[in-house]
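The complex is shown incomplete by one protein chain, all other protein chains being positioned as in the whole.
First chain written, first letter: the chains are A, B and C, and each begins at residue 1.
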Amino acid sequence: MTRLTTRIGAMTLANPIMPASGTFTEDLADVFDLGVLGAHVLKTFTAEPRMGNPTPRVCDLSAGMMNAIGIPSKGLDHFLTRTLPFWRRYDVPLVVSISAHSHDDFARLAAAVSVPGVAAIEANISCPNIEADGRAFAVRADSTGQVVAHLRRATDLPLWVKLSPNTGEPVEVAQAAEAAGADALVMANTLLGMAIDVETRQPRLGNVMGGISGPAIKPVALRMTYQAATNTRLPVIGCGGISTLNDVLEFLIAGATAVQVGTATFQSPTTMLRLLDGLDDWLAARGIASVADICGTVSLPAVSPPMPAAMPPLAS
Amino acid sequence: MTRLTTRIGAMTLANPIMPASGTFTEDLADVFDLGVLGAHVLKTFTAEPRMGNPTPRVCDLSAGMMNAIGIPSKGLDHFLTRTLPFWRRYDVPLVVSISAHSHDDFARLAAAVSVPGVAAIEANISCPNIEADGRAFAVRADSTGQVVAHLRRATDLPLWVKLSPNTGEPVEVAQAAEAAGADALVMANTLLGMAIDVETRQPRLGNVMGGISGPAIKPVALRMTYQAATNTRLPVIGCGGISTLNDVLEFLIAGATAVQVGTATFQSPTTMLRLLDGLDDWLAARGIASVADICGTVSLPAVSPPMPAAMPPLAS
Amino acid sequence: MTVCLDRPEPFVPRCAEATGVVRENTAVNGDYRLLVLDAPAQVLDCRPGQFFQLLCPVTGEDQPFLRRPMSIYDYDAAAGELRFLYKVTGAGTRGLASLRPGDGLNVLGPLGQGFSMPDDWQNLMLVARGVGLATLAPLARTAHGLGRRLTAICSARAPELAMSVDLFRSYGAEVIVVTDTDGSSHPEAVRSLIEARIESGAVDAFYTCGSYRLARMLQDLGAKHGIPGEIAVEQQMACGLGMCQACVRPFREGAGTVHRRVCREGPVFPLSELIA
Partner (left out) sequence: MTVCLDRPEPFVPRCAEATGVVRENTAVNGDYRLLVLDAPAQVLDCRPGQFFQLLCPVTGEDQPFLRRPMSIYDYDAAAGELRFLYKVTGAGTRGLASLRPGDGLNVLGPLGQGFSMPDDWQNLMLVARGVGLATLAPLARTAHGLGRRLTAICSARAPELAMSVDLFRSYGAEVIVVTDTDGSSHPEAVRSLIEARIESGAVDAFYTCGSYRLARMLQDLGAKHGIPGEIAVEQQMACGLGMCQACVRPFREGAGTVHRRVCREGPVFPLSELIA
């Protein structure tokens, strides 16, 4: 137990900093010792092998990037025989992200990865690239509830459900996931966008549309974290545009008990290390004994300047 | 008729550059002659006077800003007797943005502003600040269809419907607006977000959540513009994060026939002037006779690098 | 209060976006820095109390997005010079602090309504705290030019942080420095100071900026003794031009309360109408 220890439902993590799915592989061990992370969250995979989308698969944006990688996958076998053994060497909870196109496929895959060495399943029901026009299970409360219920029946592992910002009903979706048995919510996946190269008049991504990540989406993810934390009783893992200590603190204060870091690792592969050190120093400097003491401590403002009580016509 | 002339349904505009609602008032005449703009789009108002939200009403973000102004309004009377006469002095189509909390109120207000001097009505059914938790008519196709049908019956003026990025079903919403009689779509309003001041632990906006605007949301607005242009037959007016000539061209290529500029005017009040000049020069330099010649010319890529036909397991 | 619905034609811009060139950008004391710009004539037709919106530079660390409002500390159309006095507090002012002589800075202004100075306001009492001194400095110069008598109460945390004392003196002001360190800056202490002067008949009007506690005390004194006054206030801004309604504050108007835009109807308002 240290200041940084945090809990996600029944799981205890050494610290609240972990990578976001799809932005992390064993290759990061080229840069630092992956044993220091709070959890290892792997790239989403599907039961069947898939190639992924045509290139270009990424592009630059203002304060962010866009990707349409398209979930290339080496399939279940490769996962069980190659990937899983590699990660067993670390004493860090392994979170396996899965995706599928139907309830049954999803449930089957969840059951298949419920094996020793896997600490939790993250269900990616929000990836905007797989479904036509960016639609995914996570867009609606009913489809979310259905798929989560199937997943719940298929596994006893902690079930994290990763939601999408591409919805008009984030609170209902979060509540549907809770009602159907999710153990935690990850808020959130990428935001659907598009960019065009004016010279060639072609979309900048081979898949035409893609998912925006990075600082540009931080306020959206923070809003969803706050919405989920205040409207469900589930632990919430914040994700979206986190790159500085200040970002981590914002998500914790909004109600997250841990955070995932994605795009920032592309800009600086040591970002998670810096956030870990920075958070520890920040807590220590303020004499705060535990991360838990700041989670969800957002203070709603009293209506700050005195506002007129009635509603007279406004001065111009 | 010049190179810059553009059409939005039955309306002809001298050029495709106009302000976005809520970011433009007569005060901009302090800086340049407002007669040069393609249209004048006024701040949304409601029939009854309203105070708007508590301060702080705006904050800075990465590559953008967030607002929760809350549609303060001086009401219908003030609009008809004070605002409208002022704008009559310009020979520029006046677009009046209205909002309301019910179908009937919306329809009544549309009828009340269908007076000489008003060239079109922009229905703001997407403002995330008025409804609880950011919900608005524009979140769902059914509620969009209903309100647009009411508005359609209430006015013969061109009816522009401004949609929201806070939806999981943008195509269905756009199609519902088309089916219910909209004459044009404005894509789009602000994206719902949140920011927290880590020192005070208070939300940075008095209203807790607010609408993100500026470059950060450009790829979202561009994606919605493309979705609406390719899935309806309505003219689309692009809006969201437009600040450079390149941005304008991206929206036109994606299928917009005009664009609205909001937040960029706050950074530089002469932005719209520069975009006008820049667009004219760009067309001239390429010998393009009309804005219409580039609208919707996005070229979908042939799958660029040869992709393997089958789906063998991937190399790692 | 509808400021601009009736605008004279033909078109004459009232403010402009221009590039100033940094002449000097130096620390004045621990908290404050002075920024001196070479600025073109089109932005130098200023009034005391008006402000500019500065497009603060983006640095590696900070990306301020919105412009930052900054009171005019001094302007000189003949010399082509514009001055700001600022306190480094966040992303925008850290950006400003990074400017070096020769760098350009995009400024938008002058903006807002400045102070008024009716003929019968001959004996002026200026009460400023902190960066409020910046706002009242050009007012003091103008008052001096018009031959008004000035008393300036400069409130600061500590004596060494009281700025512009010499500047106010050079405009003929009697300067009284009050500080937190010796307790003399407490509103009640300042009230006694001012009441003594009111009794000797030396106060026709108040001008204040920088402390709402002092402002409330002055409102009270003004009501009691029938002394008018003006206050320059602050509020978070986006456009600075009157378009976005970000910067409203509530004010008393007749029996009711109205919102006014600090950037447009203000930043200077009648002291008696302030709700703070």
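FYI, contacts are C-beta pairs under 8 Å (C-beta built on N, C-alpha and C of every residue); 3 or more make two chains touch, one makes a residue touch a chain.
Keep in mind it's a predicted model, so treat the numbers as computed, not measured.
Note on the undisplayed chain: of the listed residues A:Met11, A:Ala63 or A:Leu163, the one touching it is A:Ala63. From the options A:Gly22, A:Gly38 or A:Pro165, the residue with contact to the chain not on display is A:Gly22. Set against the missing chain, the residues A:Gly52, A:Gly193 or A:Gly255 yield one that touches it, A:Gly52. Seen across the whole complex, the unshown chain contacts chain C at 58, 60. Those residues of chain A that touch the chain absent from the view are 22-33, 43, 51-52, 55-65, 67, 69, 72, 82-83, 86, 89, 214, 265-270.
The criterion applied here is as follows: only the chains that are shown with their structure count from here on.
If each chain is reduced to the average of its C-alpha atoms, the one that sits nearest the average of all protein C-alpha atoms is B.
Ranked by number of C-beta pairs in contact, the top chain pair is A-B.
Relative to the C-alpha centre of chain C, the farthest chain centre belongs to A. Centroid to centroid, with C-alpha atoms defining each point, chain A and chain C lie 46 Å apart.
Taking the mean of the C-alpha atoms as each chain's centre, chain A and chain B sit 30 Å apart. Of all residues in chain B, those touching 2 or more other chains are 51-52, 55-56, 61-64, 72, listed in ascending order. Under the contact definition stated at the top, the residues of chain C that touch 2 or more other chains are 2, 5, 63, 248-249, 259.
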